[in-house]
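The complex appears here minus one protein chain, its other protein chains still in place.
Moving on, here comes chain A:
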Amino acid sequence: MVHGMVQSIPFLIVIIPFGLLFGVVAMEAGMDILQVMGFSILVLAGASQFTAVQLISENTPAIIVVISALAVNLRMAMYSASLVPWLGEASNRQKAWVAYSMIDQTYVLSIQHYEKYPRLTLTQRLAYFAGAAIAVCGPWMIATWLGATLGNAIPDDMALDFAVPITFIAMIAPMLRTPAHLAACFVAIVAALLFAGMPSGLGLLVAAPLGMMAGAYVEVWTEKRRKPA
């Protein structure tokens, strides 16, 4: 568990400023501190929280707010499926905790760890996930609260909009180690740019499976070449 916590530390340089920013933005949109914390504790999903607050402040109908923010989170269902081979044996209670704390950072860190050390026991896998969750989700909530209370003391010229893209690229780049991984990444990027015009979240839902198929296809193809029948 300590391992998971330690390896999560780099993400704090993004999580903390982003949590602060969410606190500030949500207060500016007219919410009270309980509501701001409600978002960060009950929803616990950065990108969709920003989406929801933005749409609420524009007075968008609630149903559209909910649908758009959920669309942003649809990728979590793909994460959920890809964790089954690793955590499928866990108890229902443990799975519920994993589901609650499943964000991009905890998910990617854990799956990288599981792939690197495939012989870990279920307990060790769950402990790693829990460590990452405590180290990332806790600071997210605290930073939100600080942002909401400190408010405008935070400078807004920090180009924070780009903190998330940079972290995500930094998380993925070290994983691009085989032709199959490169193919999955490349196809997903091209498809995402082609389908960028689709309503929020939907382009991703087409692009990501295409990338995954490309990865699987290249994997089969490389295996066949390596050992000719």
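Convention: a residue touches a chain if its C-beta (ideal position, glycine included) is under 8 Å from a C-beta of that chain, and two chains touch if they have at least 3 such contacts; residues count from 1.
Note that contacts and distances are computed from a predicted model.
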**Message:** Given that one chain of this complex has been left out, which of "AzlD domain-containing protein", "Cytochrome aa3 subunit 2", "Secreted protein" or "Glutaryl-CoA dehydrogenase" is its protein name according to UniProt?
**Reply:** "AzlD domain-containing protein"
**Among A:Met1, A:Ala127 or A:Met213, the residue in touch with the chain that has been omitted** = A:Met213
**Complete:** From A:Val2, A:Leu150 or A:Leu193, the answer for touching the chain not displayed is A:Leu193
**Fill in**
Had the left-out chain been drawn, it would touch chain A at residues 10-11, 13-14, 29-32, 35, 38-39, 42-45, 48, 52, 56-59, 62, 65-66, 69-70, 73-85, 87-89, 92, 95-96, 98-100, 102, 104, 107-108, 111-112, 159, 161-176, 180-181, 184-185, 187-189, 191-193, 196, 203-204, 207-216, 219-220
